[in-house]
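All protein chains but one are shown at their positions in the complex.
The letters A, B and C name the chains in turn, as written, and every chain counts its residues from 1.
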Amino acid sequence: MAISQGNSNGKLRIGVLGVGRMGRRHASNVAYSAPRAELVAVADPSQEALAWAKANLPSTVQYYSDSADVIQSPNVDAVLISTETSEHARLALEAAAAGKHVLLEKPISVDVDLSRPVVEAAGKHPELKIMVGFSRRFDASYREAKRRIDEGTVGKPYLIKSCTNDQYDSTGFFIAYSKASGGIFIDCGIHDIDISRWLLDVENPANLKYPKKQVTSVWATGLNAQHPELASYGDCDNAICVVEYENGTKCTFHLSRTAIHGHDCFCEVFGTDSKLIINGNPNMNRVEIRDIHGVRMESTPTYYERFRDAFISEVQTFCDVVLDDKPVPTTPQSALEAAKIAMALTHSFRAGKPVYFDNEGEAIIN
Amino acid sequence: MAISQGNSNGKLRIGVLGVGRMGRRHASNVAYSAPRAELVAVADPSQEALAWAKANLPSTVQYYSDSADVIQSPNVDAVLISTETSEHARLALEAAAAGKHVLLEKPISVDVDLSRPVVEAAGKHPELKIMVGFSRRFDASYREAKRRIDEGTVGKPYLIKSCTNDQYDSTGFFIAYSKASGGIFIDCGIHDIDISRWLLDVENPANLKYPKKQVTSVWATGLNAQHPELASYGDCDNAICVVEYENGTKCTFHLSRTAIHGHDCFCEVFGTDSKLIINGNPNMNRVEIRDIHGVRMESTPTYYERFRDAFISEVQTFCDVVLDDKPVPTTPQSALEAAKIAMALTHSFRAGKPVYFDNEGEAIIN
Amino acid sequence: MAISQGNSNGKLRIGVLGVGRMGRRHASNVAYSAPRAELVAVADPSQEALAWAKANLPSTVQYYSDSADVIQSPNVDAVLISTETSEHARLALEAAAAGKHVLLEKPISVDVDLSRPVVEAAGKHPELKIMVGFSRRFDASYREAKRRIDEGTVGKPYLIKSCTNDQYDSTGFFIAYSKASGGIFIDCGIHDIDISRWLLDVENPANLKYPKKQVTSVWATGLNAQHPELASYGDCDNAICVVEYENGTKCTFHLSRTAIHGHDCFCEVFGTDSKLIINGNPNMNRVEIRDIHGVRMESTPTYYERFRDAFISEVQTFCDVVLDDKPVPTTPQSALEAAKIAMALTHSFRAGKPVYFDNEGEAIIN
Partner (left out) sequence: MAISQGNSNGKLRIGVLGVGRMGRRHASNVAYSAPRAELVAVADPSQEALAWAKANLPSTVQYYSDSADVIQSPNVDAVLISTETSEHARLALEAAAAGKHVLLEKPISVDVDLSRPVVEAAGKHPELKIMVGFSRRFDASYREAKRRIDEGTVGKPYLIKSCTNDQYDSTGFFIAYSKASGGIFIDCGIHDIDISRWLLDVENPANLKYPKKQVTSVWATGLNAQHPELASYGDCDNAICVVEYENGTKCTFHLSRTAIHGHDCFCEVFGTDSKLIINGNPNMNRVEIRDIHGVRMESTPTYYERFRDAFISEVQTFCDVVLDDKPVPTTPQSALEAAKIAMALTHSFRAGKPVYFDNEGEAIIN
């Protein structure tokens, strides 16, 4: 690694930009759960957020209200961007320009076109590692599925059915959130899209007629089980998606904000030799209860309980990628491809008809 | 009941038409598992089939090679039609004309238009019970789901995801079968369609703007994981379907001929208060094995092991319907509506685009 | 078969003695679910019981208040004894003396010594089939376990852990019942004992040093989780048993009257090549519910929902045994051996020390 030398102990010196809900968890993971990382700086414009950080993070960390101060700091090797989504792309570009490695919360942007410059920056700076935080790829169970596919015991995988069903929040938080998040296809579906692309080896040029065309068509529909008012945002609380990949595989997604029992992230991989199911029971722990309600297990309430370890693995992997100069597993290019699918699904849902992709890999929207 | 008096013991005297694979099971169920039925006659043109029947059924049964002899027999109150599908509609019409009650294996016909006369016959003969064998409706677990919906503990059901995944038969039997069966959407999907219509209360006029319009649109795609040659029949070995009902509910189906572990018939009902899953684990029995393959249960190999009891319950219900003059739970009209959806899905799959329904409840195919 | 000719259709003509709670189910099974049986007579001293029978059983059945009338009837080939336990042995002896085959509800008697004459009668009348209703042996899952053991895939089975946990009945019915039933070891444990003897091949002389000595020692303890008053009957509501068989295998039983979620009858078979679990989840049906209580399945409330099909299979097997002159699968001798273990466990529990068996196979109680 020419640019990053790490600190005197050979650790990667990371600055975390944004210590809101997820940012706090990221900062704690960098500080306490990533042996090869050192948390050196944190930036957040919110005094409340910084107060939390000062009370909970190591005393050696430097605090800033302006992300630019972290990005420009000579003591920082890499930044972890966990600000509001609308800031992701801009900060990633600034960090790359400053020669910093970047671990970027998904999505790069709710607007596909704003994501493209980040992809270009990654292309222009091969010496920098720019990695997108698709946490599911770092989960032990998804990795086990990938391993089984790679070792061939699944046979040829031909279909994935993936569901992200968030526990219903009767406060309606996600309605207000809908506008900024880009809607259910982008905010929630991006994970399912990314996972299906990864497990189905969608990018593999050996299976593509046109090198850039990975998707044939997408189709989406939706309904509002709890919140009809989402219709006014062009959003829904339950969405059904079908994506057909150019390599002959297909997938369906069911995205939902209205699960009652908890966060239920369920994935089926159909292969010619076996079927894999990931998280068939979204159990919180290994405790089963037998009482007047029957035989039961409690569910993970949110994605965070489900993917807590994956977030740790993600930041540990980022350290390995930078310090050992390994390939980036979740590139901006890959995130862009996923985002194009999410956008096309949104369009299909709103227009009520399939969206096809051209030979350049772009959705044909008219 | 004016027409059917039953035999001297008050039993319903049933003649079984067709004792092939399923017909044998039906005949045995009538003879041995339906206390209110008496198996009085069996017809089959195959000498081999009749030989099986004579060896396995009660000695009091009369045997014929021609179904007409059973239909016209004054000792027969009702016929159970389990011949080849292509004979279903004709025999049902003959039986109705002869004043016999009819229990008819699904589908009425692979051709929707050939089904309509049976619907009309049922309308013209209110004194006759003409019932279609949608076996799943008689399964204890589907009935429990229906009960929970009806009692309100599911809240409002808004989405059903139903899968019928048959165990892969490497002999390719189902390829030859494809032509006669009408293809995967009709042969296999008709059950999922029927169950979704039942559980989602699709026929309820209170939720319909136009009394005959139950479906808004359907969309299907498919792939051949094992048998590319199915493409030449306009068929596939894996199909994905989306059906949007006029009452605002939706459903998806995954139909497959290529499950490895067994027959896997899986149904999820999403409601605002709970989600139900039917047959999450298609286990054959209550035995779990823990060995070098892990912790495991064996699966039902075919639909028959899964629905054995439902077939018995079906014929018992038919007896009750006739003898106690109860409403027919699975009418030809309902079967016709399901068949129209199956046909529209087939068309959507072949044409690669959604199919919409008009206000008269007919698919718009152009 | 010299004695029993069956009726004119070759069916076994059965008289049912006792149509109380279980007797009604047996009578219905004989009448409606056993194709090779004909229910010809029913006896019960209770007018209420007979009224139920007349309203629910075939019109051809003859009714009596005195069991002797059924036993002596020339139209009866076999009797099914489902009276109160205290009558079992006497009626079985009378039936055997009258040349009738016998299907006898377990236990033969709560008093081991009163069981011995029935064993002797069976020995003296090899032309008669005297079978004890150990229903679990006819359950599909226990049979599958037995099949796996016999085919060798379990390796050598060395340990069985079997539990019969009845749902807690807060009315305290089982307390009053305790006296007549012989207590938890006899009433409830007899099934676990019988199953362990069957699956562990305990009677096999090839593994015995002394031909009659099948048991080495037993040990039991208990507690009253809900009903301390059971102590005054020398009974308990939760019992722990250990039985050591002479062939080197062992087993433990947990008997309970205080399960909250339902009837939970759980059995583990440990072998050198695999472990089998029967009824790991005592689910009522195939419906899983996901709601505010988590991911759950409802349990079978009583043994009857769990073993409904086994009772049918039991009576069908009895018909086959008689009509086809097959060996009796559950002999009085076998029931006596199980009862001796149950008695020894009761003694161990009350005395607070192990009970050993002598070389003649009798418990050493001093």
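Just so we're on the same page, a residue touches a chain if its C-beta (ideal position, glycine included) is under 8 Å from a C-beta of that chain, and two chains touch if they have at least 3 such contacts.
This structure is a prediction, so every number in the text was calculated from the model and none was measured.
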>> I'm checking contacts with the chain that's been left out. Which of A:A53, A:L104 or A:A145 qualifies?
In response: A:A145
> Which one touches the absent chain: A:D273, A:D325 or A:D358?
Replying inline: A:D273
>> Need a quick check: the contact residues on chain C for the chain that isn't drawn.
In response: 156, 158-159, 161, 219, 221, 223, 225-226, 238, 240, 242, 244, 248-250, 252, 254, 256, 258-261, 270, 272-275, 280, 353-354
> For chain A, which residues touch the unseen chain?
Replying inline: 9, 31-33, 35, 58-60, 140-141, 144-145, 148, 273-280, 284-291
>> Take the complete complex as the reference. Which residues in chain B touch the chain that isn't displayed?
In response: 259-262, 264, 281-283, 289-299
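As a working rule, only the chains that are shown with their structure count from here on.
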> At the chain A/chain C interface, shared numbers over all numbers used: above half (same) or below half (different)?
Replying inline: same
> Taking mean CA positions as centres, which chain lies farthest from chain B?
Replying inline: A
> Measuring from the mean C-alpha position of chain B to the mean C-alpha position of chain C, what distance in angstrom results?
Replying inline: 39
> What is the distance in Å between the mean C-alpha positions of chain A and chain B?
Replying inline: 43
>> Roughly how far is chain A from chain C, centre to centre by C-alpha average, rounded to an integer in Å?
In response: 58
> Mind pulling the chain B residues that touch 2 or more other chains?
Replying inline: 273-275, 280
